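Dropping a structure here in structure tokens format, bear with me for questions.
Only one protein chain is missing from this complex, and each of the others stays in its spot.
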Amino acid sequence: MAYQRILEEIHHEVSPLFGQGQVADYIEPLKQVDPQKFGMAIETLDGECYQLGDAEERFSIQSVSKVFNLALALAVSRVGNDLWKRVDMEPSGNPFNSLVQLEYENGIPRNPFINAGALLVIDVLLDHLTDINADMLAFVRELRCSDIHYDKTVANSEKLTGYNNAALVNFMKGQGNIFHGVDQVLDAYFHQCSIAMTCAGLARSMLFLANGGVVPGSGKRILTVSQTKQINAIMLTCGFYDESGKFAYRVGMPGKSGVGGGIVAVIPGKLSIAVWSPELNKNGNSVLGIKALELFTTKTGLSIF
Amino acid sequence: MAYQRILEEIHHEVSPLFGQGQVADYIEPLKQVDPQKFGMAIETLDGECYQLGDAEERFSIQSVSKVFNLALALAVSRVGNDLWKRVDMEPSGNPFNSLVQLEYENGIPRNPFINAGALLVIDVLLDHLTDINADMLAFVRELRCSDIHYDKTVANSEKLTGYNNAALVNFMKGQGNIFHGVDQVLDAYFHQCSIAMTCAGLARSMLFLANGGVVPGSGKRILTVSQTKQINAIMLTCGFYDESGKFAYRVGMPGKSGVGGGIVAVIPGKLSIAVWSPELNKNGNSVLGIKALELFTTKTGLSIF
Amino acid sequence: MAYQRILEEIHHEVSPLFGQGQVADYIEPLKQVDPQKFGMAIETLDGECYQLGDAEERFSIQSVSKVFNLALALAVSRVGNDLWKRVDMEPSGNPFNSLVQLEYENGIPRNPFINAGALLVIDVLLDHLTDINADMLAFVRELRCSDIHYDKTVANSEKLTGYNNAALVNFMKGQGNIFHGVDQVLDAYFHQCSIAMTCAGLARSMLFLANGGVVPGSGKRILTVSQTKQINAIMLTCGFYDESGKFAYRVGMPGKSGVGGGIVAVIPGKLSIAVWSPELNKNGNSVLGIKALELFTTKTGLSIF
Partner (left out) sequence: MAYQRILEEIHHEVSPLFGQGQVADYIEPLKQVDPQKFGMAIETLDGECYQLGDAEERFSIQSVSKVFNLALALAVSRVGNDLWKRVDMEPSGNPFNSLVQLEYENGIPRNPFINAGALLVIDVLLDHLTDINADMLAFVRELRCSDIHYDKTVANSEKLTGYNNAALVNFMKGQGNIFHGVDQVLDAYFHQCSIAMTCAGLARSMLFLANGGVVPGSGKRILTVSQTKQINAIMLTCGFYDESGKFAYRVGMPGKSGVGGGIVAVIPGKLSIAVWSPELNKNGNSVLGIKALELFTTKTGLSIF
């Protein structure tokens, strides 16, 4: 399969969609991103890499970092498995965002990929890590991606406008489901949101999820086969907010999106793929990114279904 | 009408209810209150005072302070009337407390007597007052009640466990409906909750609401006739959380309760009455307090209906 | 107090509001009503009557009939008081209408004045009455109003479009809270909605609610003093859908509105008043009707607060 040519076809076919979405504008640093940016990268288990466009340019991965967050939590908390007592793994199905659901369900977030869930996972990580911000970078570097850093401007902006996230942590703490300090949890969260990576780096670092939990190249086992399948399952059912069902229907790959316009997805046993295009649809997912991945599965015939 | 004798009859008739409710236990200082405490006080526009039991003992008035909060806001914000753009005046009808409703209604609290609404009113007050905590005490003293102070132990306990209130303020700030600092708003709120007064003081200080907004004795006008009726209307429709309808049905007086076990109510043109009994029903209202007021209206035939 | 002159002043002052609302359009017969209609009628306990405009013209009273429905249920079910086990008396506080609340609260309607609650009250009435439609007319005639009939065109139109009400009855029956046949309950409900009366008739028939439950003139006791106060309390807290709080705040009278543009209200111990003006605000209450009643209480100084 000539992936490079497929990437070029996809680029050609999605280009007419520029202008149909809106760049995230709740913080200044995201607002200023050039909406015309477009990058794609593929990494295969055969060791091949394919890139297109702005694949080597760093962008704010935002909620894509929730995959690293969950993976790290599963990796470090192997002994006690209390994570799943404190966060559920069901799709949220709630277009109104999550305070409503949190309240109805007594402070148990629906899954680790909604904000409340990611904040809860951070609280679990704080039990195990002494320097969560440093450990997170170290973890991603172990996934063979060194081109990663926290964008302090983004982290600060998130903090200044992060009242909704503060509401979530405070509410969960009021319900007894957050054990560490509110500010400590929020600080780590805003740092994760500010992680800057490239499409190439994202595809490379997520490849272990297509490889049963083992980092290709280094051979280092990060997660058990079972844990790896579980993350893929959660990406499929919960990876795209209230558009997860449609992404499964149209694309058929486990994946995760972020409001920076990035999406990463995997075909277990085959490859990982990352796209970046900043314009978002009303659900907060990249317009061109989703279309690009749909075209990818159509053209290659790859799909988990 | 021999009010003193009626008070004694009421005391006799409600006594069998001791033990049917639970003292508030979310903070230590409330938990330690003797559940057997019972006080009543009546102040009439004729200048008469009647008391029974622990009517001169101070207790934590908690949410009863929301009436002072709203009255002060109406008093100081006479010019701009933007209060009602930022908080509604409808019953909340929500047994799940208010984060759900706040989210569905984009950060506009349903009324000034739910927590979110009181926090919002404080934010309005902060526009007008330089020392809100001192000004609040001064305001109540103007209502002819000098036996009032903040109970610092209560205020600190509220603060230590006040995550749900922090969630409310943060959420509203995220929605753009809180203009001052989160901590500043919360501090004033926890102070208000910690106000300690006696039944006698409560009845006296609320008498202006039965008198068209004018403090009997001093003759000082606090609110216009119209504003006074409005507070009474809001007390009637929203004064007892999710039991407001039943209180109107059973008692038929505008009033407000607090989880300290206090209730204050008025018969416009006639009198004000305060009860204190710490045991609460599942809605957070005083078991004996509500029954006492029901008996009061039955025995006297007084009712706004 | 020169009520006639006050009515004329009110008429003059509300006239500029014509055109600000929308006539109900979900069924043809309501859609065709002349939006310029305006009538008012007052009946006092002194035996005086005042009228203005179209006060003698019949219109579709719609949900105002829910007051008769509840009053009749209280009148006939004096023995068993199981009504309040099957319907609550709290404001609904739900702008989304009532299926949501019904489901969260297991088929117990919030109060007798929302659709679900009125349907439930009918189910209770069906236990006691052999011909509910005839008995309802007889009941209102006993209230000294003979100018009343069912408008079959309206009843049929309601039936043809009444799927939401059918959903409510079916849901409550599924929850075990409706004992009679779905169609039987709906038929009586659609009949009640179709009752046509005049402002004069409405004011006259509701006067017993200002008179402690006794029909002035005939002296017949319909309800106990206590039951009468309870209906007034429920009208005050629940009579205007999600605008009940604002009506209490602005007007300060127990009352009930209907989407036909009619409103009836009472000042206990004094009078009853009815207004009709078909243009509705977004909450389904008459724009001119509410303003007229607000002016009435302002001009007369009458208010329960």
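Residue numbering begins at 1 within each chain, and the chains themselves are lettered A, B and C in the order written.
One rule holds in what follows: contacts are C-beta pairs under 8 Å (C-beta built on N, C-alpha and C of every residue); 3 or more make two chains touch, one makes a residue touch a chain.
Bear in mind that the values here come from a model prediction, so they are computed numbers and not experimental data.
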Displayed partners of the chain not shown (whole complex): A, C
In chain C, positions touching the absent partner: 96-97, 99-100, 102-104, 161-164, 166-168, 170-171, 173-174, 182
Touching residues (missing chain, whole complex) on chain A: 88-96, 101, 104-105, 110-111, 226, 228-230, 232-234, 236-238, 242-246, 248-249, 252, 254, 268, 303-305
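Simple rule for what comes next: only the chains that are shown with their structure count from here on.
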Per-chain CA centroid nearest to the all-protein CA mean: B
Mean-CA-position distance for chain B and chain A (Å): 47
Chain A and chain C, separation of their C-alpha mean positions in angstrom: 55
CA centroid of chain B to CA centroid of chain C, Å: 32
Multi-chain contact residues (two or more partners), chain B: 96, 104
